[in-house]
Each structure stands twice: as structure tokens, then as C-alpha cells.
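For this view, one protein chain was removed and the others were kept in their places.
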Amino acid sequence: MTLFFQNKTNRIWCLAVAGLLIFNVWNIVSNTPMVPDQHWAQKIFYVHVPSAWVGFLSYLVVMIAGIMFFIKGDDKWDDVGLAAAEIGTLFMALVLITGPIWATPIWGKPWIWEPRLTTTLILFLIYIGYFMMRSFGGHIERIRRYAAAVGIIAFVDVPIIFVSVQFWVPEIQSHPQVEMAQQPSGILIPFLLSLGIFTILYILMMRYRIHVIRIKNMGVENV
Amino acid sequence: MFLVLLKKELYNEFRSRELILSMLVFGLSIILAYAFTSDVSRVIVANYAPGMFWAMILFVTVLGIHRSFSYEKEMDAFSMLIAAPIDRGLIYLSKWISGFIFLTVMELIVTIPFFKFLLIDFPPNPLMALGTALFINLAIMAVASLVSGVAMRARLSEVLLPVLMFPLVSPVIIAATKISGGIMAGDHYQLWQIWLLIIGSIIVIFGLVGYTLFDFITEE
Partner (left out) sequence: MLSVSHLSKSFNRRPVLANITFEIAAGETVVFMGKNGAGKSTLLRILARIMACDKGEVRFQNQDLLKGAPTARKGLLYLGHASGMYSALSAVENLSLALRLRGMHTSKEMIIEALTHYGLFDQKDDPIAIYSQGMLQRLKLTYAELAEWTLLLMDEPFSGLDDDGAKLMHDAILQWKSEAQSLCLVLHDEAKGKLYGDRILRIENGEIQES
């Protein structure tokens, strides 16, 4: 198996995504309107929300890969699931870092039990358990099955967690994201652009990670 | 066939008396810790009582469900169970329902010291408290049995079980605390009925997912 970047198309892809990311930063910094009360703090919205989107998308991919793994019994779905779990957790971590950065100037405190943020935190914790289970090792065939099951259970739990946290603290309804939707369209288009660029970045990361996991597994095979 | 499996769980417990007893003793020591750490005075403890109660139940559940799955491993009895010509989803159901029974028995006993030691008044409507508690136990065990089905045969299962289970079970804990809080405060049913809906949906969703997944996760 060749290395990922020995393939010419992959190199072009990587350069293109890097270019898009730089463009995205420039676009956010200079082409988006300042929101009156929030000033620069609001700019993190263009990173925070797309990260959350990619994170949840990735966890959805873990669930789908888990279901496919059970139906097909093919190890390649385990590779997909593991890659998606890793990348999803990375982006969830990003959400949990950017959230408080945004919240501090707006709400005056870094953490509020806002449903979206709380759901992210709970999912993040479940996935910490997921990686603990993977890294503890043991009977690898079993662990693959259990990991797929955890991926499915975690995502199935998401709507329940979200709804219950929402009813738990009904006071916290004004997520800035909701307010953003009512702002002039100067915000919407750069936001959608950022969302698209993050999604493309996600696809590239997934392809790279799956490739690396396969190479690792080949190493195991040849021991 | 489900009844055979359930009877096996109950028989095992009846013979060894490990599960309920260890849950009970652990529950009592948690109450003791609560008493020492919360400066028992009527007002303060009563406000937090529902949360403290369900947190205790959560810890105790981990202990019980861990035991329930570890005696399957002792002489590799689990192999006999999954090789038997039965639907493996039933194994999940039997673990769930037996766990529910053990938890309820333990809860009924531990409630008295919980209220008496921490100087909390009994809820104004004990029957309603009991009914909702049964419902909540069913939900906690639906999640716990599924998670232990996943974690039990992995390495360091005693670490994995709580780490995986606590975040997953968080909606149940939120709902349980709200329901019990409402009952303790004598609130009208309509103020907390939404939480029963959440508990109900957890029972249905985890029941179905557990029943389906068990066929896949029991095989190695």
C-alpha cells in the first residue's frame, strides 16, 4: 500500500483544502459584518458551529459504520468507525474549547448548561470511554464489536440527552446561534461557506485517517 | 424461554445472595458518607435529597450489574448460554428484568435508612413515589444491562462500565431527579409528567436497541 501523499490527487486535494482554510480565515476576518455587542468574540461562531456540525456528522458516521460492521461483518467498516470516532472527538474537543471562549464575553461565564453544549460534553465523555475500551485492548475481535455497539448506542442517545437537558434548564434558551439566524445576510453566506469548507476538510481527514489505520493494520498482519 | 432465563437469574441470586447484599451494604455506606459530608440539617438535605438518592442508586447499579455479568464469566457459563438454541435478545431481557427486580428490592430496603438517617420527611404521596421509582428503575436497568453487555468481556470492565454508563444514563438521572423533586415538593402531576415521557422513551429505545444488539455483541 502506498503512502497517502504519494498519490498525486491526494496532494492536490490537500493543497486545495489548505487554500480553502486560509481563504476561510481571511473571509471571516475581513468580509463579515461586526455584530454590535459582541465585536470580535462573535467571529468564533464561524468555527464553533461548523466544528459542531462536523463532530456530530462524524459520530453519525460511526453509527452507520457500526451498523454496517454488524451486517457485513467486514473489518473495513471497523476502520471507518475508528477513523470517524477519532476525528469526531477531535472536533467535539474543538467545540468544547471554542464554546467557553465565545461564552465568556457574551454570558460573562465560561460554562452554561446550554443543551447543545451539554450534549456535546456528554457525547465527548462517552467517546473517552470508547477510546479507553479500544486502548485497553484484549480480545480484539470482541473489542471491535463492542466499539461498534458503543457507537450505535451513543448516537441513539443523542436526541434523548438533548431533549432532557433542554427541559432540565428551560431558562437557557437564548443560544447565540439562534440569534445569529436573525441577523442580516452578511453573516449567513460566510457561515455557510465555512460550513462547506469544514465538511470538505472532514472528508479529506477521513480519507487520510482510514488510509493510516489500514497501513497500521497491515503492519500487525506482517508481524 | 424468557422465564427460564429469568428464573436462572433469580435462582443464582437466591443461592449466592451476593448481588442484593453487596448493593445494599454499598448503598448504606453511601448514605453514611452523605450524612458526614452534608451537615445534616432538615432544609439543606431535603432540597438535594432526590438528586442524592438517584446518585446513590446509580453507584449501586454499577456494582449490581457488574456482579450480574461476572458470574456469567466464572465458569464460562456465558458460552453455554449463547450456544443454546435461544434468541440472544432474551438474554438481554432477562438481565434487564432481573436487574430491575434486584434494584427495586434493594431500593425498598435502603429507602428507610436514607430518609431516617438524613432526617428527610417521607414524600407526601408515597404510592406515587413508588410507582415512578419503579418506572425509573426500569429505565436505569435498560441502559445498564446494555452497557454491561458491551463492557463486561472487555478488559478492565470494572473501569469501563461506569465510564461508559454514567454519561449514557444522564437523561435518566435528570428525569429521575426532576420527578422525585416534584413529588417531594407536592407539585401537581402536570408539572413533571414530561419527564415520565422521557423515561418512557428511554425504556422503549434502549429496550429495542439492546434486544437487537445483543445478538451481535455476544458472539466474539
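Per-chain numbering from 1; labels A and B assigned in written order.
Assume a residue touches a chain if its C-beta (ideal position, glycine included) is under 8 Å from a C-beta of that chain, and two chains touch if they have at least 3 such contacts.
Everything quoted here is computed from the prediction, not taken from an experiment.
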Sole residue of B:S29, B:S79 or B:T212 that reaches the chain not shown, by the stated touch rule: B:S79
Decide which residue listed in B:Y11, B:F122 or B:Y189 touches the omitted chain of the complex. B:Y11
The one residue from B:D121, B:E158, B:D187 or B:E219 touching the chain left out of view is B:E219
Take the complete complex as the reference. Which residues in chain B touch the chain that isn't displayed? 1, 4-5, 7-8, 11-12, 15-16, 18, 71, 74-77, 79-88, 219-220
Which chain A residues touch the hidden chain? 73, 75, 140-141, 217, 220-221, 223
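Note that in this section only the chains that are shown with their structure count from here on.
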Spell out the part of chain B that touches chain A in their complex, as residue ranges. 146-147, 150-151, 153-156, 159-160, 163-164, 166-168, 170-171, 174-175, 178, 194-195, 198, 201-202, 205-206, 209, 213, 216-217, 219-220
If we count contacts the way the header does, which residues on chain A are in touch with chain B in the complex? 70, 122-123, 125-126, 128-130, 132-133, 136-139, 141-143, 145-146, 148-150, 152-154, 156-157, 160-161, 163-165, 167-168
